[in-house]
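Step one of this worksheet: look at the structure below.
All protein chains of the complex are present and in place, except for one that has been dropped.
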Amino acid sequence: MQGPQDNTTTMPDSTAPALRAAVVGATGYSGQELLRLLVRHPHVDVTGAFGSSSTDAPRRLPALAKVFDGDVVPYSDDAVAACADVAFVGLPEAASATVVPALVARGLQVIDLSGAFRLRDRGLRAQWYPKSPDPLPDGTAYGLAEFDAAALRGARLVSCPGCYPTASLLALEPLVGAGLIDAAADVVIDAKSGISGAGKGATERTHFSENHGSVAAYGPFGHRHTPEMEQELGRQVTFVPHLVPLDRGLMATIHTRLERGASPDAVRDAYARAFANAPFVRLTADTLPEIKHVAHTNFCDIGWRIDVASGRIVLVSVIDNLVKGAAGQAVQNFNVSRGFDETLGLR
Amino acid sequence: MQGPQDNTTTMPDSTAPALRAAVVGATGYSGQELLRLLVRHPHVDVTGAFGSSSTDAPRRLPALAKVFDGDVVPYSDDAVAACADVAFVGLPEAASATVVPALVARGLQVIDLSGAFRLRDRGLRAQWYPKSPDPLPDGTAYGLAEFDAAALRGARLVSCPGCYPTASLLALEPLVGAGLIDAAADVVIDAKSGISGAGKGATERTHFSENHGSVAAYGPFGHRHTPEMEQELGRQVTFVPHLVPLDRGLMATIHTRLERGASPDAVRDAYARAFANAPFVRLTADTLPEIKHVAHTNFCDIGWRIDVASGRIVLVSVIDNLVKGAAGQAVQNFNVSRGFDETLGLR
Amino acid sequence: MQGPQDNTTTMPDSTAPALRAAVVGATGYSGQELLRLLVRHPHVDVTGAFGSSSTDAPRRLPALAKVFDGDVVPYSDDAVAACADVAFVGLPEAASATVVPALVARGLQVIDLSGAFRLRDRGLRAQWYPKSPDPLPDGTAYGLAEFDAAALRGARLVSCPGCYPTASLLALEPLVGAGLIDAAADVVIDAKSGISGAGKGATERTHFSENHGSVAAYGPFGHRHTPEMEQELGRQVTFVPHLVPLDRGLMATIHTRLERGASPDAVRDAYARAFANAPFVRLTADTLPEIKHVAHTNFCDIGWRIDVASGRIVLVSVIDNLVKGAAGQAVQNFNVSRGFDETLGLR
Partner (left out) sequence: MQGPQDNTTTMPDSTAPALRAAVVGATGYSGQELLRLLVRHPHVDVTGAFGSSSTDAPRRLPALAKVFDGDVVPYSDDAVAACADVAFVGLPEAASATVVPALVARGLQVIDLSGAFRLRDRGLRAQWYPKSPDPLPDGTAYGLAEFDAAALRGARLVSCPGCYPTASLLALEPLVGAGLIDAAADVVIDAKSGISGAGKGATERTHFSENHGSVAAYGPFGHRHTPEMEQELGRQVTFVPHLVPLDRGLMATIHTRLERGASPDAVRDAYARAFANAPFVRLTADTLPEIKHVAHTNFCDIGWRIDVASGRIVLVSVIDNLVKGAAGQAVQNFNVSRGFDETLGLR
């Protein structure tokens, strides 16, 4: 079997044989979304859907009838390796930490949605993802397709960003990168996520009645997406996520200050430059974006408002946490890693 | 200790010593609602709050801070009997089946919210509630305060109707009782309940994401509230409940046919007569009632529409499933059982 | 310009020139969904998006940025005729009653989503849609692609079924057609719709706070989808719709009785035969379907339960009211009318 690098030198034409893809963790919310996207990807054949353990009974996914009618079968390294060139893995962090290296070792390309391979700093990784391997497998690349395409090209293990970092970094990196944010200012990320972000586990936290008519903040100063964002931005952020009573979607509202002298035009230009060729970022400028407009899409909509007198700026960034924040981004990153058109399977 | 009958011969005056009440199953949705109601009942002192088993760790209820600040402590028959004259029991059916007779045997009055003591027919009870005792304890009364006050007076064990039967029977009994419903017609009860009706257990069925944006029918021809309604009406009903994406509230939409010659005025009169003295039933006539108007109240709102040409009639009845369908009705039945004003603690 | 009939004799190959399509009523919920679907239809070029009147100011649709970036411009017959071969019309009934015949007269094929052209009986049409023309334009065809493909082929004016009839007829017609429903039984359709079904108009009825946490029945014995269903079924139905607190989706729960001797196998066979070649109908049998599984898709999921002893049957049918109940069905019917693969643009 060819390694993924071999495929990236030339753009496959429409007669190229499709890549065989497996989804691991196929019964989870991200896993089902992966199946829904991959079955219509023109260069992919979905050849397997796997549960999260070797002991799950095979089952169908009724919501996917006539979309993906295969069984979700028990997981084993061998079974995945036998059927697939590439594995999309949507497992909890501890499970990914074991499964992913095993699949990479068998020669598969892996697109991983967990946090297990995101942190480059050994100490931080040990702290936040104690089950993660050290060192990371060779050929691991973390990144957003919009900023990190070069690193993603040919990667054998693509570690996809978390949902909160995706929305937050897309809004912040262009401004931080252009030197437009006051280096001494706090960067406060007040985020609001739908309940699917809490996963499919049935707990009091995900019970309908605990969330309907309610909002709950959680994890201030203690969420593991914080070191991920700090790694990418190179500065401290204050991150406070909230659960809001909706299913799919996520908003990051970011409060900070512009560098002295940074103008509204400079902000607009920085965004325009950063996303000139980004098919999935929509700049709404001073019309602040709403979650509804990106639900069930791979778009990230970004708007902002500036108080010129004081230099304060508010950024608002919205995504569908299961698409751009998980399965859609995984497909997008896969496309980039293979040299495909970034939008394949995502329109 | 005096039995409850002794208290019913005279209406207690405002200087009477309060009754000591315990809530069993106090961490459930009905249990918390019971505490909220009982702490403001003028003739009750809440002297204990108990969990559902002897092994639960004591805990506070943060939502009830400054309303009820006591601990919820592990359950034991002795502990309840030591502190209370009356126990309000909001436990799953199998637990109630054991706990309730034990408390009655210790001389307490019990107001039970489960289904364990609702069915009079021995065979049906064995079928639907296999853990229930046979025979039922002496002094057991099942009933709606609006129709069955005489039976409830002085009852040692008050078995409160289920949430679906409460809404359905309040709408149907006046018409069936007055002979206004065609004896040969189907009586179809299509009911819609908020998710709190599924209880506090965290399951895939109660997960936020499974219910947000969805409606699910369940249990047609197989729900144990069916025999309860058939017992009270003396005829077959078709009952199909649905879960709808809201927390509290329940609507029963009832489709049937009038007896030949039954007029709209006869329907109106039957309702007016049945509820002339019912403080918690509001007749909205041809303005069909909505769940929102009864949420967080003990009201049952009932409206109806008739197609005179064909004799078809639609009844719509709404309640808050945790108040009129559970805790509020329990307090109302308790009031009736004691000869108190029916509305004490419920306004 | 060729009339639509000419296109139906042969299946267009992938090099055929695309049809030019306009969407009229493009700012409504159905109109936006039409744009979203049509831009990815392989045989369609969206050449115009029109508002509902000649006086609307041109505007963009922010939710459709990078999907459809054209302006929605004021409506005029001439402007639509100048740019399009086919017009998809998502207007209120009274507006459609005028606009559609004008466009047909100019030689366009029209796919109409309103009720104005659904009723064949002149008297019923005058009663329920007083603005509708009489007679209907030549070449008008009403129908569901699953049952009425022959009538839809080559139709110049396709009148699409209402959202409630779509879900209800797909569940009922196979059984009624096979003689499996007791001719003397009531057919009770208790339906639950998301609020988008009430349209984009801002009224107290569509206010968030009136619907959150609530359910409201409306229009029993008086909804204009009733005569539409009775026309297709050839028998009386009792139809009671409800608004439930979700955005998109609709469930029809249908309560009736089987013909004496009709077996569960006969029911299953009737459905299997009716939908053997229907790509958008999924039979879930005794696993009752849920709205969530069809949201944002063109699927109709149908399940059922039978009480063999009594002959009672409950059918549950769910669709997304904006897709299979409106825009998706319109595209499906358009595909059938043109002889295209039924699923183009809809996967």
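In order of appearance the chains are A, B and C, and numbering begins at 1 in each one.
By our rule, contacts are C-beta pairs under 8 Å (C-beta built on N, C-alpha and C of every residue); 3 or more make two chains touch, one makes a residue touch a chain.
Small disclaimer: the values here were computed from a predicted structure and weren't measured.
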{"item": "Omitted-chain contact residue, chosen from A:244, A:302 or A:346", "value": "A:244"}
{"item": "Listed residues C:78, C:204 or C:265, member touching the removed chain", "value": "C:204"}
{"item": "Full-complex contact with the absent chain, from C:195, C:229 or C:336", "value": "C:195"}
{"item": "Contact partner of the left-out chain, one of A:145, A:288, A:302 or A:336", "value": "A:288"}
{"item": "Contacts of subunit A with the absent chain, listed as residue ranges", "value": "185-186, 188, 190, 192, 194, 210-218, 220-221, 236, 238, 240, 242, 244-249, 251, 253, 255, 257, 288, 290-292, 295, 305, 307, 310, 312, 314, 316, 318"}
{"item": "Residue numbers in subunit B that touch the chain omitted from display", "value": "40, 62-63, 65-66, 212-213, 279, 282, 284, 287, 292-293, 296, 299, 301, 347"}
{"item": "Residues from subunit C at the interface with the omitted partner, ascending", "value": "29, 194-196, 200, 202-204, 206-213, 245-247"}
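One rule holds for everything that comes next: only the chains that are shown with their structure count from here on.
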{"item": "Identity of the chain that, by mean CA position, is farthest from subunit C", "value": "B"}
{"item": "Chain nearest the overall C-alpha centroid of the shown protein atoms", "value": "C"}
{"item": "Chain centre separation (subunit B, subunit C; CA means) in Å", "value": "41"}
{"item": "Distance from subunit B to subunit A - Cα centre to Cα centre, in angstrom", "value": "47"}
{"item": "Overlap residues in subunit A, where contacts from two or more other chains coincide", "value": "212-213"}
